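Every protein chain but one is kept in place in this view of the complex.
Letters A, B and C mark the chains as written, and numbering starts fresh at 1 in each.
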Amino acid sequence: MYRFSSDYCEGAHPRILEKLIHTNDEQTAGYGEDRYCRAAAELIRQRCRSRNAAVQFIPGGTLANLTVAAACLRTYQGVLCAHTGHILTHESGAIEATGHRVIPLPSENGKITAGQIQEALNAYRNDPVREHLVQPKLVYISQSTEVGTVYSLQELEDISAVCRQNGLYLYIDGARLGYALAASDVTLADLARLADIFLIGGTKIGALFGEALVIPNPALQEDFRTIVRQRGGLMAKGRLMGLQFLALFEDGLYFDIAEHANKMAQVIRRACVDAGFGFLSDSPTNQQFPILPNALVSRLSRDFDFSLWQDMGDGTHAVRFCTSWATTFSAVESLAEAIRNGA
Amino acid sequence: MYRFSSDYCEGAHPRILEKLIHTNDEQTAGYGEDRYCRAAAELIRQRCRSRNAAVQFIPGGTLANLTVAAACLRTYQGVLCAHTGHILTHESGAIEATGHRVIPLPSENGKITAGQIQEALNAYRNDPVREHLVQPKLVYISQSTEVGTVYSLQELEDISAVCRQNGLYLYIDGARLGYALAASDVTLADLARLADIFLIGGTKIGALFGEALVIPNPALQEDFRTIVRQRGGLMAKGRLMGLQFLALFEDGLYFDIAEHANKMAQVIRRACVDAGFGFLSDSPTNQQFPILPNALVSRLSRDFDFSLWQDMGDGTHAVRFCTSWATTFSAVESLAEAIRNGA
Amino acid sequence: MYRFSSDYCEGAHPRILEKLIHTNDEQTAGYGEDRYCRAAAELIRQRCRSRNAAVQFIPGGTLANLTVAAACLRTYQGVLCAHTGHILTHESGAIEATGHRVIPLPSENGKITAGQIQEALNAYRNDPVREHLVQPKLVYISQSTEVGTVYSLQELEDISAVCRQNGLYLYIDGARLGYALAASDVTLADLARLADIFLIGGTKIGALFGEALVIPNPALQEDFRTIVRQRGGLMAKGRLMGLQFLALFEDGLYFDIAEHANKMAQVIRRACVDAGFGFLSDSPTNQQFPILPNALVSRLSRDFDFSLWQDMGDGTHAVRFCTSWATTFSAVESLAEAIRNGA
Partner (left out) sequence: MYRFSSDYCEGAHPRILEKLIHTNDEQTAGYGEDRYCRAAAELIRQRCRSRNAAVQFIPGGTLANLTVAAACLRTYQGVLCAHTGHILTHESGAIEATGHRVIPLPSENGKITAGQIQEALNAYRNDPVREHLVQPKLVYISQSTEVGTVYSLQELEDISAVCRQNGLYLYIDGARLGYALAASDVTLADLARLADIFLIGGTKIGALFGEALVIPNPALQEDFRTIVRQRGGLMAKGRLMGLQFLALFEDGLYFDIAEHANKMAQVIRRACVDAGFGFLSDSPTNQQFPILPNALVSRLSRDFDFSLWQDMGDGTHAVRFCTSWATTFSAVESLAEAIRNGA
């Protein structure tokens, strides 16, 4: 049984593990105040061409998202996001438990547009009883999205412009950022220029665990570590995250992993196209969502683990196949063959 | 510069690291629903002689503490703890951000007594306007405490009895539990019998990261994973914590580490006693709090890193020396000698 | 300029005011622990035929709603309601600030159905990753609804049955309950039998201010006053609400007011029907939502104050006319005439 169910089925990329092994006996300060965290933060700043960005490591994505909400929002402000946004669909109400509403916008392909954001804002501003409403203040987008799609540079420029013109914060959840960077014209420097705060995911791109929050907007940097502490995200052995991000960024490993996984995903994609199957979304990244006949889904389930994403109601299912740093060519070839045979 | 500043200066105990290395390429389900987490939970249940306890792994201590508060308390209920309790002193208001008051009780040696708890409850109950008060509902104690001391079995029996007679929940924060177990007559089975929920710390006792919440009280088990998810504590690669706790508990490594660190701490303790210095607390565990002349403190600071705990105001400081799985005999001997020479 | 903009344009019904004047110099205990609050609560229990219901007075509706959420929900649980529900649309995120998600269900005529609730629950329960979701626990419905419609007894029976079969709490927000009671086959005793907790609105039905929360479900009664205190709803001169509810319920004034206002609203309704205008909703209560040509809306605005509810986009607007205890026949006749003339 080979697992295509997620990009967190395996441990860490060997080069990351090596780094942890090598430094294991070394003594450092705790809570991320060590030289590895400092070096990793500096490296990320360089890659982002953002000299003054703050960089904060956080053990997981939900924790990062709720910490961002706590840092960005006053009590009556809410978060705009796609109706497929992770904070709305799969975090058990983490943002609401932090006191804030998540306001979904209907979404095509997992993405929202600058126009939709402007419209939501206009609706708020033009409402004669807006004092009785939740005020939109933070825009949450995922790159790559929950259905594998990617915002183009132009789309991000537009969203950022709308946010800045209207005093909104833009947060980009990059739990799977690497895959998007490898599949698009957007660079880390673009993100640092366009977002107020964004996440460079580690867990789903080869790390054991850990995400890096990059905060280019100085207004959001003040006392950020205290908020992280309060929400439980400051790790005693914080250096572990610094070390992993060093490994990911010092020789381009982050991009190599992403490129590999995207390529493996394209093998699956091509098999589905060849077999005449459609897709839920047009994904250039490591998540593929083909729509397969239920009989084929059953057959594939014997040899492969993957997610049933959506019952299309017509005898087919959209499913998710996910690749990672560890996915082998032989594994995707077996799956591709099984798909082609099943058509 | 040798660090005695904490028990999280180094990485993981080699046997824990080995386990991670060995299983790194294996594929498993995410979010702690893998066989390693199941096996580790089962092992912990056995060690606790508590067949029906739930076991939930959480990446860090503050996150564990606030999750426990969220799970145990209704909106108007608060937590009783020693005025030195970690949730009061060093978690940036994590419990309050979860909506609940921390109610400090004056404490000797980092501990509170059954009598104090009963008294606080009586004060609440006998107050004619108790409807305007915060209701004490959860008792938080640390084992070992923030100043290294240890509750005896009798003390725990008494506290547990008071809690049960009065419908309070008892939570034992065992971020440094191993050191307490190794230094006292209390067993894991005792804790499972006496507490409603307790923490077996990993981070500070040899793991890379990770704590195990043990929940013997079935009333607290319902939907606990959802609360963990909501607060950001459910790790995608959850198996990492299962693996580490397997390593810690399958051959008694947890106790070996604790015993070693306690022994190393005793070497430091003896040197202080020999040199005629007093202590802030009477600690049999891996944290020692001698009261040293400021001049000696300065001298020691050249070669050793440790914490200034409290300015005693009379030309002396209480300092903290902390040992870990990695502390070597030669290191403590150097420190001991420096202390003896400084007397 | 006559105001049909709401049912809270005037002060209190004279008989309520009289009661306050009569008792003004009397001394009583504070915080609702006086004989008037006790008598009013007892009277409400009688009218509800619910011997053991708790009755708690609260100064306003939003405060009542958020207090109910705080009392009913554990941290990861949310509220199901119509997408037009007041807690979603006009309370500035009060429920989210209390830590809980409001989960909207698409609604016809301001109402949701037992079937929709069951479906939402099934979707939650059948989701393989339901541990990552918000758990539906409380159902919020308004009677009468935000668009003036009324749940029939059968609809309420069905909703209540679904809630009980599934362990959900049912909360009925009766900010405008009287108008619904006067226009339907549903009685207070039905509500007390079918709901876990419900609100008998005062502010919008003749009181100066004040709502009565009735809590038939004993599980929700424990320490309820403390929660009210915590959220700021326990008034020092609590007797004022007891007195007002005494006035409302001792001689059927509550029903007389509602009947009067409903009758006045029907005059407006008939004028619209006669003039050939349609309605946004089919309301038998004191709020009417006719759809009028923009030109007529402009003309009416010169002499009457009312709410623009929705731009229909075709040269018409749905507007809201609202009547109250104080609405005179001559006022509604003037409006009716203006409408008929404008057709």
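A few points about this structure:
In the analysis below, a contact is a pair of C-beta atoms (placed from the backbone, for glycine too) under 8 Å apart; a residue touches a chain by one contact, two chains touch by 3 or more.
Since we're looking at a predicted model, the values are computed, not measured.
Checked against the hidden chain, the listed residues B:91, B:173, B:190 or B:211 yield one contact partner: B:91.
Of the candidate positions C:37, C:168, C:261 or C:326, contact with the unshown chain belongs to C:326.
The chain not shown here touches chain C at positions 2-3, 5-6, 8-12, 14, 17, 20-21, 23-30, 59-67, 70, 91-94, 97, 203-204, 208-209, 226-227, 229-237, 240, 326.
Within the complete assembly, residues 31, 70-71, 74-76, 99, 130-133, 135, 223, 225-227, 229-230, 234 of chain A touch the chain that is not shown. The missing chain lies against chain B, touching residues 75-76, 78, 89-93, 96-97, 99-102, 128-129, 131-134.
In this section, only the chains that are shown with their structure count from here on.
Here the CA centre of chain A is 42 Å from the CA centre of chain C.
The multi-chain contact residues of chain C, meaning those touching 2 or more other chains, are 75-76, 99, 131-133.
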